[in-house]
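Okay, structure first, notes after.
Note that one protein chain is taken out, while the other chains of the complex remain in position.
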């Protein structure tokens, strides 16, 4: 029986995992870097252990330190969250070797799915459709052209060890091929220490649709419907929803079965996500498998009513899935907006600082997963996500309107956020129609300014607010009402006194 | 088409109604008394109108002022929330007479159901089972004994115009009958200006189970499952859940049909609740009909996925119900804990003051409906409810554990709250087993102290926290690190200077 | 600095000392691993004691401390240990004063008197009913005693903190 879990992560996902643990009566252990000594996940845990300086390479990415903390805390198990060490097969193995339970898939499955070429090969052998392309890395420049000719331009050169858009090049014509190949190889080598690249057909404006699966050690494997994550910026998902407006019951069943095939092909256990590219004719191709809990898992929880983290713990503890395929039912529609500390008016540049004001929306159909409170710092060292704002609605339309309402209630002062951007997307006709693709933002929002507001009465009120604040402050200074007023007065009289003396002397 | 709604209420329910309006693109108008000029509902509305001094008899209960505000704001409709004027048939008529839409049932239905004797008579004629008793007020003392003899002791004497336990007496034996009768009559006269009282069989330790119904002007009437509200203190519900652990599908259908009969008997339109008393053999008796949205409506929303306020607006606007009986499905389990500002250790005495610290729980399965923010005042003039904390779980067990987690995350400093009480209930074996009755608190929690904590490490930490805070403060004063320290220093030196002068003079 | 802290029925001797940048903690004579961070708002802080995490808030209240921890507010008294010892030796215990009166905990309306002047009242018995927030609230005696004086009448409105009843 798992009785104490160390969460090898920070921010909202650490808090999210702790919440499920608490509901299961499981004690929680946080780890924290220097920057996170005062973080919400540190505060929320039952116990907390310091694991080093702020850079993640010296703290959250150091497996030994985490296992050491788990031993000091007498934890039974480690939950990795997402990111950091979540898809590190070696760490998963270290955890097992230390006699701890790893709340995640077997190291072998992580390893296979982490290598894109191996993953392609594995799932293809199980009959899973993949994007047309090749199962082997490019050996030499000579074979390059002949390979491409077989599938035709445009093509994508991808790093076998890839991720996050690194070591990736789109090529539209033969003359760019060789330089793109060399560029991708050297980037892959720098980023992953592995220069293997391979070729896939480039699918223009695809939709990104993924299937959540959950497998136990007793041979049960169930799919929990799909999520559409087509709204991306800088190769990163920003808005996700479930179900997908494209997917009908037939496609869902087909994708679900395919996802289970892919999972079984690598001996998968625990929660995982099989990502597909899809076109508007409902063709779909295996893209990769994420061997962890995803950022966007709450939208699946909202439409299925299943707590995925609890289920992860149950499965890691040797339990059978608490549901079977037949009992999984989808109800309503859920949307997630990732609330990053960033400036959407300035190419989504990260924003750091203190949350001077912080109040989350609430009421019907709202779920906020966050790892901050008022006064929290958004540190420079990590992903600048403040929270995931999720809504549930009986229909997609209701969910969209509810998201708009929730965004309008959200109060964050001190850092720039993507809230105005999300509001603009929720209002966009193409989004409302469900006409999505991974190029959505480029297609519809290029050089858009989100913070511009055209409602005269709001601009007028903002102007009045600034004036009134200054008016109040100056009154306070002149009458000395508050402590702030006092200190200003002290300063002023000090300066005047300081000025006066030499003048008197000069007379 | 309703485009602007005035909400004739305050606190969480005003905020709740505004949220649904906002999702429908409907502008919102708040009204506020002196005490509420800075209240959250005033802040959240698009427009806000002052309607008088703090006592509700001079503001929220003055129909003319509210209709005047609605006219100034050019509102189309008025939503009364619950309490205040929600069940005032005259006000509903005034609203209609002023050419405004009343978001609630027809005045006639309010009137019939507001008079308990008329309600009994009306529903009985439709074959609805009522608690054994009489359909007429007691005319004279002579008929009293003969009436009681027909049904046997114990009996309940109830005021026809009653509510809130006033004008009500339980009688166990004949010798107490006459004095109880006179007491009830005089109390009823004082409280309602109507001394009619009548006799019902007293059901010992009943369960309080109610059916939510929703009817439109096109003749559709649908029941939305039941809520169990057996956990009460001071005749007031404090914990509600849906579905009831007692009710099975057969009983639900039977109660639902009965509720629809009751609603049809009085020509009901809009949202309403038919309350029943039930025993553990699943017999049930009509108690009364509440002709408004109930406090505890969120638990029904959580298990059905239907937004009742949106549906109220739709129906008031002449629309058809957006669902029929067949499409209403119950999923999972929901619980609501009412978070009052009160001291459960001291007979739930109301507590007033400022919310020095206020942070709501969040994450999976939590919904908080509140009308406050950090820094809000809990005024003395109104119901001291801070919020309604609701959870959804796939099962009742999950919901209970989730509620415990949510309660433990809730942070309220500055006023006493019922949180520790709710935690104790969630842990109680009888509650976990669903073994409920309206006497639950008296039976299991008499003279219980909720704030006592026996975990040594928490007491130790609390002791250390107080000492450490004092330690920090004294350091700050001695080193003058902060502005607080500064001002103390100024005060000290001022005093010393003030003392010194006369001493110098004296020398 | 050494404190004597009382909470519920427990007493702790708490020693705090600054060693360079860190603060050391000794509870009941035994050193305890301690780490604390405070943000701008100095009365809300995180303590790690023996690696256990406590997210606390401390407010001064009537000469005592109100400590919010693990979802509840506790009343704590903390005083200099030497002073406390001296007081004990001298037999000067902190008196249990304030209970010889019934003070209105809120503004409201006196709706009923349950007891009268001269009545013998036991601890926990109801003495007077105050209506506030649409509810009737029974105020109970905190001691056994005889009522010396009732300072209010039914129908009278009272303020928070107003003395309603005095005992002998």
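Order of writing sets the chain letters: A, B and C. Residues in each chain are counted from 1.
Operating definition for what follows: a contact is a pair of C-beta atoms (placed from the backbone, for glycine too) under 8 Å apart; a residue touches a chain by one contact, two chains touch by 3 or more.
Only a predicted model underlies this, so the values are computations on that prediction, with no experimental measurement involved.
Undergrad: Of the chains that are displayed, which are in contact with the missing one across the whole complex?
TA: Across all of the complex, the chain we cannot see touches A, B.
Undergrad: Using the definition of touch stated at the top, determine which of A:132, A:183, A:319 or A:350 touches the missing chain.
TA: In the full complex, the listed residue that touches the missing chain is A:350.
Undergrad: For chain B, which residues lie in contact with the unshown chain of the complex?
TA: That gives, for chain B, the contact residues 30, 37-38, 42-50, 72-73, 375.
Undergrad: So that we can see where the missing chain sits, which residues of chain A does it touch?
TA: 234, 346-347, 349-352, 356-357, 380-384, 407-411, 413-414, 416, 419-420, 423, 451-453, 455-476, 482
Heads up, the rule we're going with is that only the chains that are shown with their structure count from here on.
Undergrad: Between what two chains do the most C-beta pairs come into contact?
TA: Among the chain pairs, B-C has the highest number of C-beta contacts.
Undergrad: For chain A and chain C, what's the span in angstrom between their mean Cα positions?
TA: 46
Undergrad: List the centre-to-centre spacing of chain B and chain C in whole Å, with centres computed as mean CA coordinates.
TA: 30
Undergrad: Let me have the rounded angstrom distance from the C-alpha centre of chain A over to the C-alpha centre of chain B, please.
TA: Taking the average C-alpha coordinate of chain A and of chain B, the gap between them is 39 Å.
Undergrad: Counting only residues that touch at least 2 other chains, which ones in chain C make the list?
TA: Residue numbers touching two or more other chains: 52.
Undergrad: Could you pull out the residues of chain A that touch at least 2 other chains?
TA: Residues 44 of chain A each touch two or more of the other chains.
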